[in-house]
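All protein chains but one are shown in place.
Now for subunit A:
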Amino acid sequence: MSAPSVVVLDYGTGNVHSAVKALELAGADVTLTADRKLAQEADGLLVPGVGAFSAVMSALRAVRGDEIIDRRLGGGRPVMGICVGMQVLFEHGVERGVDTEGLGEWPGAVTELPAEVLPHMGWNTIETGENSVLFNGVEDERFYFVHSYAAQSWTLDVMPPFPEPSLSWAEHGGRFLAAVENGPLSATQFHPEKSGDAGIRLLKNWLDSLRSA
């Protein structure tokens, strides 16, 4: 069985080096690029994201990442967002009073966590969703988070024949979405590429799902 091909979308955000190396270790054939054709055709597209919601959205639009993601999802082709790469999948984000439109793949807003100490930085436990594929074998592990904002509710009603999304939650000041698995679209608020062996396993689980997608 050949290695699944994954494009890590290169649009100038944060440390993407680790995401590339972690995916390679998990068994993927990885290309770091913003090339539309390659991003469209890969078995999986990984969208990293670090920094401010508005900055990530502008950078994403600058490489037409919004269209790439839309088109892939329209064809049922897997996409995974990490950290702010997860946050921008929602309708909008509110940071320091600035309300920015997101990609709108999921309804709802990304808002500041109601915690005394922010950023939420470090290794936290996760209440994993039913039927999760990503957390298979690592349900009880801690994962590495670093963020101040998150989606704190889920309002998408999924009608049959579409399967119910698998929602995983974590807590810091309040409950928030740690991961969502919704058909071809998955996302984690934490950084699997910085979560040691557990993170590599989670990425491997995603790669395995690409083979059957």
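By definition in this document, contacts are C-beta pairs under 8 Å (C-beta built on N, C-alpha and C of every residue); 3 or more make two chains touch, one makes a residue touch a chain; residues count from 1.
The definition used in the following text is that contacts and distances are computed from a predicted model.
Engineer: One chain is missing here; what is its name in UniProt, given the choices "Probable peptidoglycan glycosyltransferase FtsW", "Beta sliding clamp", "Imidazole glycerol phosphate synthase subunit HisF" or "Protocatechuate 3,4-dioxygenase subunit alpha"?
Structural biologist: "Imidazole glycerol phosphate synthase subunit HisF"
Engineer: What subunit A residues would touch the chain not displayed?
Structural biologist: For subunit A, the residues touching the absent chain are 14-15, 17-18, 21-22, 25, 50-52, 116-125, 142, 144, 146-148, 170-172, 191, 193-197, 199-200.
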